[in-house]
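Take a look at the structure below.
Every protein chain but one is kept in place in this view of the complex.
So, chain A:
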Amino acid sequence: MNSLDQGAVNPGRPEAIKAVPVRHPGRWAGAVVVAVLAAMLLHALITNAQFHWDVVGKYLFDSSILHGLGVTLELTALSMLIGVAGGTLLAIMRLSTNPVLSGTAWFYIWVFRGTPILVQLLFWNFLGALWTKLSIGIPFGPSFWSEPTNQVIPLFMAALLGLGLNEAAYMAEIVRGGIQSVSPGQTEAAHALGMSQSSTMRRIVLPQAMRVIIPPTGNETISMLKTTSLVSAISLEELLRAGQNIYSRTFETIPLLVTVSIWYLLLTSILTVVQYYIERHYARGANRILPPTPLQRLAGLFRGRPKPAAGPDVVPGLEGGGHQ
């Protein structure tokens, strides 16, 4: 429409439409049902004495619970580190033109994704039964160094290997998907500029793949935080085991499970927020305007209508993050 048209239309501009909005009785009915159910649940939580909220409060900051929490965090961080590093390596191997490398990566992923993680944890724990000694030396030749397996792989290490190596198999597929999502034109442009294979991967492909890799990696980290509880099966005293140790003495089973759950919930909530900010960082260049931070969103709510502060240019699929 050009200015001439507008000039012609403006004087006779019709009144803005005022109509009776459509009523949604179904929404109201649904909301009432949900509210009643929520009230019932809350009532049950408060009135059922078996929850023993005083006991929950007593153990929430108990030193052995906090110690278990520390172990859980350490396990999560370290096994994700192994998972991400191993997964990236496996993904690059899998995409390699060398059939031995890609075959090895394929086999690794097949084995570690194909068996339950609990079984893998038990395997690492009982490795000493399989090989009583571990040594370093010339393959099929003499060895320079040798130690009993159980000494080289203490409990924590067994847990770490079990969780980390399993995670690497999953991360490999995530990283591979990310790498393959980057257009081949990017690699060509980098090669045409004289960049080497490795710096093309490091500087051009991986940073772009990150946008695809980060969201599922966040999910994996959150999932890992909870998966570490499986380690209680090999008697490593992480968060769940710490709780179990207490209730096996005091029989306050439910309160301690609640205590432990509160910590898990709190940690996953924190991780969700962290993930959101990391995603926002890697959205650079993909979105014309970065999506608002949760704080900005909150501020927007108080300013009046909760309209999307980011404007029309935001790519909806990349906005996510708060959906855990």
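Simple rule for what comes next: contacts are C-beta pairs under 8 Å (C-beta built on N, C-alpha and C of every residue); 3 or more make two chains touch, one makes a residue touch a chain; residues count from 1.
Basically, contacts and distances are computed from a predicted model.
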Report summary line: Given "Succinate dehydrogenase cytochrome b556 subunit", "Amino acid ABC transporter ATP-binding protein", "Sarcosine oxidase subunit delta" or "NADH-quinone oxidoreductase subunit N", the protein name in the UniProt record of the chain not shown would be "Amino acid ABC transporter ATP-binding protein"
Requested in this report: Write down which of A:Ser196, A:Ser235, A:Thr250 or A:Gln296 is the residue touching the left-out chain.
Outcome: A:Ser196
Query raised in the report: Which one touches the absent chain: A:Asn166, A:Gln208, A:Thr259 or A:Gln275?
Result: A:Gln208
**Report entry** Contacts of chain A with the absent chain, listed as residue ranges
**Finding:** 183, 185-186, 188-197, 199, 203-204, 207-208, 282, 284-288
